[in-house]
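A quick write-up on the structure given underneath.
A single protein chain has been omitted from the complex, and every remaining protein chain is retained in its original position.
This part shows subunit A:
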Amino acid sequence: MSMAEFTPDTTIRLGAHSVTRRFGELVANDGITFRAHRGTIHAIVGGNGAGKSTLMRILQGMDRPDEGVVLVDGMPTVFFGPADAFEKGIGMVHQEFMLVPGLTLLENLVLAQEPLDGLRRIDRKKALDAARKLEREAGVTLDWDMPVDDAPVHVRQIVEILRLLYRGADVLILDEPTAVLAPAQVQELIVLLRKLRSEGRTILFISHKLDEVMALADEITVIRSGKVIGAMKTAETSKAALAEMMIGEILSRPNARPSPVGRTVLELRGLAAMDARRVLRLKELDLDIRAGEIVGIAGVAGNGQDELIAAVTGLGRIERGSVRLDGEDVTKLGLRARRERGLSYLSPDRAAEGLCLSAPISENLIAGRHRSAALCKAGVLQKGAIKRHVETLLDRFSVKRASAALPISSLSGGNQQRVAMARELDGNPKLLVACQPTRGVDIRGIAFIHQCLLDYREAGGAVLVISEELDELIALSDRIVVLYDGRVTGEVARGSAKVEELGRMMLGETRKEVAA
């Protein structure tokens, strides 16, 4: 393509023209073209492995296309690294926030570009003025002296966004920004982003959550398997049409058949636990889960879920109360001993705890069960038996892979989660603690994992699901228990849960107040 045939369209703030990026035989991006116009919100929609992350890395200068170009202000542009992209006004809010713990919100805001006074100290007043100005632009108010560590997740996210603005970005790329937010906070974020749009900023929004995309975006580009499937104005499409474009077919919802409940598998009494900073997060919690039952825990992050997980799995200490697993008191036992007694634990943090990303798929799949009699004799791993076991499990959970000996980081997030799920359901556990079981997983993967959980329940398994996805809890749970400030504020049975009601209970209203 020569420059001459290109008429710069300056209304295009950021775009891509026929961008192709290959990794070996895999074509991650295959001729992707899209245009995000100045002062609009543009959504890039696609499932796991659709090529969103690759495109994102290219757009912020972390990677370069093999073919095609990035467009900035309508002009073909080559970025020399992320700093160069930032020079051109393009900033990204990552899924993992990049704030420095131990500093205040204000210090984080101005970090690396601090306004200095005559003695080269940080000029607090100037910094605060800048912060107030940004607050007005974004339509929010923050306590700027709060340490980052004390700030709730949605506040941190706002600081991330304002930080980019402070440093001069006017194109914001947001990667799955609502993954960590409660419904009410999602609304706040939507308001904030709309406000920024009205100030003339351009927002590129990556998501696979169609409700938010429909609510927020002006224009939508759908990608699947590295290709653009459709580009349209939001007003001209529907959620169902988007879903179909995303996955290429309509998936049936997993069906929870009524299933008889059996004996009590998990029994929590008067549980109280503190977090790492010695703040009491869990206060007098009672909970029973029976065989053949899925119990979901709903709640805004930080209301005791982490401590509940730690208490049930044995990863953390508790202050008071007792934990019984299948009738046996395991309060004083650690995770390893509880696993031996039938506990399974699907970690909420796949990258840091649920999997060992640099280890092979096979090792991730057998870790913890590698000493079972079938796989290991006298301390020596049985290569053949392990290989057969691994291949069987991977096939059963439809994990797409080149080889089980490759690092698990070579798999997409959805396939990684299938591996974690396969391991945790292997060996007939009595209780599965499934935390954020579908975080970062696309629609097809979600359906699969939900079906796994429901099948396990029908086979007599007990499941504790802790999730920030209310739709997920509603689809899966026989009972939903709402946690607020370390206590149960309500319990809803299958079929009677509504997102709005749960949302209000999650913010502290009791079941009665909500009903009134």
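Rule of thumb we're sticking to: contacts are C-beta pairs under 8 Å (C-beta built on N, C-alpha and C of every residue); 3 or more make two chains touch, one makes a residue touch a chain; residues count from 1.
Convention: contacts and distances are computed from a predicted model.
Trainee: Name the absent chain by its UniProt protein name; which of "ABC transporter permease", "3-isopropylmalate dehydratase large subunit", "Glycine dehydrogenase" or "Carbamoyl phosphate synthase small chain" is it?
Mentor: "ABC transporter permease"
Trainee: I'm checking contacts with the chain that's been left out. Which of A:76, A:139, A:368 or A:508 qualifies?
Mentor: A:368
Trainee: Which is it among A:141, A:403 or A:496 that touches the chain not included here?
Mentor: A:403
Trainee: Have a look at A:355, A:470 or A:506 and name the one touching the chain we're not showing.
Mentor: With A:355, A:470 or A:506 as choices, the missing chain is touched by A:355.
Trainee: For the chain not shown, which residue from A:52, A:156, A:339 or A:389 touches it across the whole complex?
Mentor: Considering the complete complex, A:339 is the one touching the chain left out.
Trainee: If the missing chain were put back, which residues of subunit A would it touch?
Mentor: On the subunit A side, contact with the omitted chain comes from 313, 315, 335-336, 339-340, 345, 347, 352-360, 363, 367-368, 370-371, 376, 379-381, 383, 387, 391, 402-406.
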